[in-house]
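Data block below; observations after.
Not every chain is included here, but those present sit where they belong.
For clarity, chains are labelled A and B in written order, and residue numbers in each chain start from 1.
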Amino acid sequence: MSDFKAILSNIYQNVSKTNDKGTVATYIPELADIDINNFGIHLRTVNGQHYGIGDFNKPFSIQSISKVLALSKAMELVGESIWKRVDVEPSGNPFNHLSLLEIENGIPRNPLINSGAIVIADILVSSLKNPKQDFLNYVRDITGDTTINFNEDVAYSEKITGFKNYAAANLLKSFNNLNNPVEEVLDFYFHQCSIEMSCEQLTNVFFFLANKGNCLLNKARLTKTQAKRINAIMLTCGFYDEAGEFAFEVGLPGKSGVGGGIVALLPDYFVITTWAPGLNKKGNSKLGMLTLEAFTTKTKLSVF
Amino acid sequence: MSDFKAILSNIYQNVSKTNDKGTVATYIPELADIDINNFGIHLRTVNGQHYGIGDFNKPFSIQSISKVLALSKAMELVGESIWKRVDVEPSGNPFNHLSLLEIENGIPRNPLINSGAIVIADILVSSLKNPKQDFLNYVRDITGDTTINFNEDVAYSEKITGFKNYAAANLLKSFNNLNNPVEEVLDFYFHQCSIEMSCEQLTNVFFFLANKGNCLLNKARLTKTQAKRINAIMLTCGFYDEAGEFAFEVGLPGKSGVGGGIVALLPDYFVITTWAPGLNKKGNSKLGMLTLEAFTTKTKLSVF
């Protein structure tokens, strides 16, 4: 672990100096206003060590990272029946997600693209009594951290600008792959994406996926097989159109969010979270990608 | 004209005997419940003769035929500026209209496919004081026929099942090609499509497009050039994925609707409307297509 500390500290210094930090997401004011200089890293090993640097305990909008937690809850609730409504294949090209949905008769390619995550949200809305509160409690309970919360401003901003998500949800509905009203599902979805956590909180919440399904509180959240499957989906589908690139350069299952967060993990070994709000052209955190590439290169630790 | 009478009467007899009348649209009860045996034809020549046979004065849901009238009103109101927001090219393949919209950055291929007609509806909502009433009045005024009306049940049924249209409208909105709220534009659009007319009423309303822009009441509705352009768009884009087939087999500008109506015209010569609610696989009236093919074959009258 002292090695990890030294390595991460060194990477942090180097990556911080990058001139081109990418571009902060601008489609909603809450993201547009974030200081691009934020940069944090937090790592926790399965054997209990942990280390943070920079803005690692400053909360940020986890956005699409939440899709993994929603998927996890849906797997717990309805098991394999999920896969009748959403596939597990990478999505390929970026510019025609709705087209794929049309051609493939309303079955989203995987649960980590927006249309797939909306189907998962629909499952949760159907299965939970008080969907938003119950899901929030689920996330809180994983680490017993009741400070985790929605950001209502973000949820509202997503709602009033989320036309592509409305398009996707309506298209799913036209294919009978959405059981609840579009408004209700998207209200849930926008709240889910608005959750705020710090690097440290994310690392801790995602710990169970690196630990055979058992969370930090030593409770089984998923079976080992389910955890393995979520990791497989993260590796093949977790980075939009850069999933292959991330597997190629980094080699860890992971998920990025447009808020600039990335969580990645090596099963049975560690979870690492980075946060830097500047994004590259494919929508993934620029400094985060650099950090994780450097980390797996230096440590020679990856699933490959 | 006595020739036309004899020819149409003969075609009507023959086509009526077709065993496979196609399939009535079933997505809303108001269309599903129509008797498939309805069949009417009405023709009017520019020189003033007219002739109807069968159910030619029974009102039906004009559906997509209304797109031509909306386009006509939009051309009157805002002229060439329409073409900044919608193209005039045929749409090609049927199964990925939303995809095309994505790839082409929110500019619909033409004003006669749904996404294009929604843009036209948006223009009318922006330009008219009381959009629905004003548009209805526009259609009524063309022939001075105040019995023409919306069918509110149809409009409501379209609204609660129109998820693909909501998907298209939201996608347009995401590309900044919709200025008004989705709900408002679609409320207008669903009403526009719900207008009911008989064959005779449609023939009379469309008369101005065959008559250099001048309507039956001898008033200029469009310039000659504008009428020509609408005719060109009907010919290349008026029949979904069967536009080429219709040009090839029939050779007239025309527009079909899912209610089973087809209006076609030969500039400077005649307008003909058919109604038979059974549709072929491409969504066009089966008996209507047969009628028009037979008519242009027998009369040797077409734009080609």
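Note that a residue touches a chain if its C-beta (ideal position, glycine included) is under 8 Å from a C-beta of that chain, and two chains touch if they have at least 3 such contacts.
Everything quoted here is computed from the prediction, not taken from an experiment.
Here 2 identical chains are displayed in place, and the whole complex they belong to in this file is assembled from 4 copies in total.
The criterion applied here is as follows: only the chains that are shown with their structure count from here on.
Seen as a C-alpha superposition, chain A sits on chain B after a turn of 180°, to the nearest 5. Averaged C-alpha coordinates give centres for chain A and chain B that are 47 Å from one another.
Put simply, chain B touches chain A in their complex at residues 95-99, 102-103, 163-164, 166-168, 170-171, 173-174, 182.
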